[in-house]
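What follows is an incomplete set of chains from the complex, kept in their original frame.
Order as written gives the chain letters A and B; numbering starts at 1 within each chain.
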Amino acid sequence: MHFAYIPYPTTGYQAGDASWQLTAATFVGLMSLPGLAVLYGGLVQKKWAVNTMLMAFSAFSLVLIVWTLWGFDMGFGKPWITFGAKVAGSGTGFVGKPGTALGSGQEAQANIPLLNGLMPPFNFSQSALFYFQFVFAAITPLLWLGSVIGRMSFKAWLIIVPLWSTLVYSVDAFMIWGGGFWAGMGAVDYSGGYVIHLSAGTAGFVAAAVLGPRLRRDRDRGAPNNLLLCATGAGILWLGWNGFNGGDPYFAGPDAAAAVVNTNICTATALLVWLIMDYLLSPAKKPTLLGSINGMIVGLVTITPAAGFVDGFGAICLGVISSAVVWLAWYKLQPRWIFNKVDDALGVVYTHGIAGLCGGLLVGLFADPNMIEYTGTGGTGSFSIGGLFFTGRWHQLIVQAGAGLTVIGWTALMTFLIFKVVGLFVKLRLPDEVLETGDLAVHDEEVYPPQELTRAPILAAVAAGTAPGDEPAEVAETAAPSKPVESGTGASSES
Amino acid sequence: MKLVSAIIRPQELDPARRALAAFGSPGLTVTATSVATRWNRRLEIYRSTVLVADLAQRLRVDVLAADEDAADLAAVLARVAAAAAVRGGGDDTVGVWITPVEQAVRVRTGERGAGAV
């Protein structure tokens, strides 16, 4: 196979682009593990930290299996179910034909069937494209994990994540990135404001509604457990986002650098806006670290659909607008109506859902046609993205709105169905006595294990009449099976 | 003056405080402690090693009470704790006892004796 040669093919390959694609993908991977895992692990109550982190690690793994065996092709493969929907130039259908990404053929030049001719040929192999797209697919369920922590059954999580990734993520991705319907309509999403964040916010909210709220006691005592780890995760998120947005032009070109710069400008602006609003408008009139991290995330999410389309000025505007909007939603909406009823534990619907939607729509206003230009090969002329303020035309804004609503609708509907259907077979929610305890009841682990735990319980020894000092270590080992139940009850009585 | 001391489970602190408040003596001291237990072991597992805690985490509640209230306060606390014990399905780790206090000073006001509770 020509592509298997070391170093690499002489045509259709650019080591610099391949290097950047793999690097960017790795930064995005770090956003999930350890980034989100420890950000969420530090934000939840102490009693839920282990469960939260294990949900993150397991989801990351599950999505990769799905992605390898059928998911990638459903998102970026040949069109499957098209209802004859045919759109000028491209835009065929809603989902790709499932297929595996195994085999040495993956070393061939990367290629997204429906985009052939619409963008220059890739300069790296299919494996690189596969992996880059995987880290995006993987982070999405980790994001809405923030909505369901503190009551969702771990078993249900293991079942739902693969289904969700297949039925929701792949479809959203195909419609907008894979050359599906909305791509054909001209809707754009630079690196996932819709496909990832709007979708995660929607899914999280619906999931939280179906699951019901956490224990009253947990909602009342929902203090984080470790702000140092929140900062660790947050920092990795910010800088990792350079790969998130910088990798999406698929080339290490000027637009990649511009996307990185815009990402940071919008984020800095949003962080400061949130911090200042906390300072001036919050009840306590104090700037807070967790508030600033919220603002930071809002900025990162908002710029995501726009990173390479807007210029620096646009990036600042997006940061200001979106941060203010989400801040208001967070303070004014959250305590009210359905937003108070539905227990979106970490507020994913605000910092990801609303922020992602803002960003997607603002592309329709602020996209600067001079930022990126696709040299059309294969017949089609070259095109670029221009928003209302530059082109005076509403078209972009309208298709952005259409795509956004489609994502919300499809994601909400399917998430609801998936949870309901799975709920018929397994309990979605942990029983209350387990919720009382948390990690200990679910995993027999605590995030900060007490150091006096011992393999040789005194009273047992006393009862057994043996001095623990001399009994062999195995004893303790074999003690386990004898009291699996006690572990449960014992734990829940100790929460 | 008496000092009424009770060992209760963490979950029962709020009920206990409400009961005390209702009884009209909101003041109390809460200290984290652990008690030996035969029946309430906790099992934890790290990297397949089974570790056991046969000291159960409990709270010690101390309340200063006038002589005449002491017994009733003890009863109040015992009732709260019992409720827990039952729900917990038999608990050997809770108890209440009363010790004499010869003198007490409420710093804020400087009152002495019973008035100082």
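Methods note: contacts are C-beta pairs under 8 Å (C-beta built on N, C-alpha and C of every residue); 3 or more make two chains touch, one makes a residue touch a chain.
Since this is a predicted model, take the numbers as computed values, not measurements.
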Total chain copies in the file, per protein type: A x3, B x3
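By definition in this document, only the chains that are shown with their structure count from here on.
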Subunit A and subunit B, separation of their C-alpha mean positions in angstrom: 46
Interfacial residue positions of subunit B with respect to subunit A in the complex: 9-11, 36-38, 40-46, 49-57, 88-89, 91
Subunit A residues touching subunit B - in the complex, by the definition given at the top: 436, 440, 444-446, 449-450, 452-455, 457-460, 476-477, 479-480, 483, 486-487, 489-491, 493-495
